[in-house]
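With one protein chain removed, the remaining protein chains of the complex are shown where they sit.
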């Protein structure tokens, strides 16, 4: 128990075309405050499902287990309550909101969260100043604040926009679901730096990735291998290179044997 | 909401001015008996001291109306209206209203609060009876909605200097009879349809706008209108004529829901645009929609039509329709002048038991005429909403172009959204494109917003406003903001 994020025996399923499909089959995972953990694993192992379940997506039904976040029962909370409590999910495929101005969306979100946290709301001027500065740090053109949320954004622009939102919402715990996918090296570095800037004793993150490359920039404290809906192996940052060299076969075999 | 100015001086000044200008309904409060006969029409005409030609015109409309049937093709259903059980004169005479705000439906007050309307205005809008001596202050309440009182007081003068005529239609009949006679009924003939014929026979109120050659109307006619929109009456008649090279932007309606004793509203609006003229007509319609179970609510049966008579003229309709129990409304453009342009931007929101059948007609007559239709329909609760639109290209309209986009959003599984376009082309050189979609709010979008901390209701509001963006951006700036709030309020209780 870390008293920050504790996942225990978490099982979840989804209704896929009339068929109940078990995806998480007993996930155990703890993340202490101030640490960055990474999750790696083969396709279909349940990594994104874990992210969605933690964020409160209603399509998934939690059938067993518990998740405690800073002493609260996370699973009892609405998605927006989780956001207000400090949980942020950077989506693997950020959603387009046609007709919704990006700056307006960001400000609405920031103020909703600030309200919930008992902080003063930001007025338009103060907000825009903060947002422009944050965008600049991520090498985003200020024009992107004027466009509709994610509409017509390139893959890289969408990912940067996610990190921008994260920066402005100031979460205590961020889940980055394959934020590195579809990014070129420069963009990858910019995104990783964006996350690194948030690193502090009061900020933790769970980074879901397929590639060791992101972890070169964003060195994690721990790496967990997830397969078939469970954490099957955990280790230090050196695990990334090993996976890159050898793949998941050995871990899968070990888990099989156990 | 614009800032509220309510110093006593300003209030009084404004109260006097508005009477001096004579825009308030001037008719006596006496009541004609119920029912509609030629005598009723003679009475109306006599009370208004109308010339013979107008009485004859009304009577011809009445005779036409007698031979007509109520249209039944729209997807709306309601108990039959007994047209002989209505008063056609003295519409301003109200039944006793609530004595204080305590007697007003708390739901209504909650809505006012959300719109940021000050308490004394709330009383006015809800129709609370005001003690005798305070009557004169009534119009002021709504006036106070505006940024600046001075805008209003200098208004008439500015318009006069520019040569713009803007006055009640009954005044125009007296002061500018030739203009009225030339254009009245020239776009919507007296016998055009059932409700238009009824309106032609009995209209008592409305506005007249004339913008002479080459004049850009120096201000939006919105603000002025909003002050005086308090007693629009059941059978409003609006006529706007814009001469060569002139332009005007006109806004009717109010975001605040108005209590009204008249269940049936049958307005007629006629627009005439000459060569290179431009008319932008925006509407925010928020009449009382009835309660959750569909009791009460306004029947809004409106005929709005614009004629682009001159070459390169342009008429643009923008409407945000959130109110009324039943809406039957098709603001149309007759594109006669070569290269003329018609536009229709519409958001229609229905909730609870509301029914709306609304859309447009674009009649392409002249060469190289163009039209654009953007219609966004949102249905929630147990409501039904229909987009019905006609695009007709006549044989001489070579080079005509139309683009239509109709999108419907359903919120909840007890409502209906329907799209009924009519596309008729008789010219090979015309090009018509029509697209329509129907869907619900995407779960992905909702979850994304909620993950960023928005409540479900706010998320729906945000997504709906985004959905309507292409229409809302056509509204005059300050109204766009209010309209956005209005959309969200109209959909309250429809999610979760």
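Each chain carries a letter (A and B) given by its place in the written order, and its residues are counted from 1.
We adopt the following convention: contacts are C-beta pairs under 8 Å (C-beta built on N, C-alpha and C of every residue); 3 or more make two chains touch, one makes a residue touch a chain.
Here, contacts and distances are computed from a predicted model.
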Exercise for the section: For the chain that's not shown, choose its UniProt protein name out of "PQQ-dependent catabolism-associated beta-propeller protein", "ABC transporter ATP-binding protein", "His-Xaa-Ser system radical SAM maturase HxsB" or "Fe-S cluster assembly protein SufD". Expected result: "Fe-S cluster assembly protein SufD"
Practice task
Specify the shown partners of the omitted chain in the complete complex.
Solution key: B
Completion exercise
Out of B:159, B:239 or B:432, the sole contact with the unshown chain comes from B:432
Practice task
Check each of B:179, B:219, B:420 or B:481 against the chain that is not shown and name the one that touches it.
Solution key: B:420
Practice task
From the listed residues B:51, B:163 or B:412, report the one that touches the chain absent from this view.
Solution key: B:412
Handout entry: Hidden partner chain, residues of chain B it touches
Key = 69-70, 72-73, 80, 393, 395, 408, 410-440
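Everything below uses one rule, namely that only the chains that are shown with their structure count from here on.
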Problem - In the complex, chain A residues that touch chain B - result: 55-59, 78-80, 82-84, 88-89, 91, 94-100, 105, 108-110, 112-113, 116, 148-149, 165, 169
Problem - chain B to chain A touching residues, read off their complex - result: 442-445, 447-456, 458, 462-463, 465-470
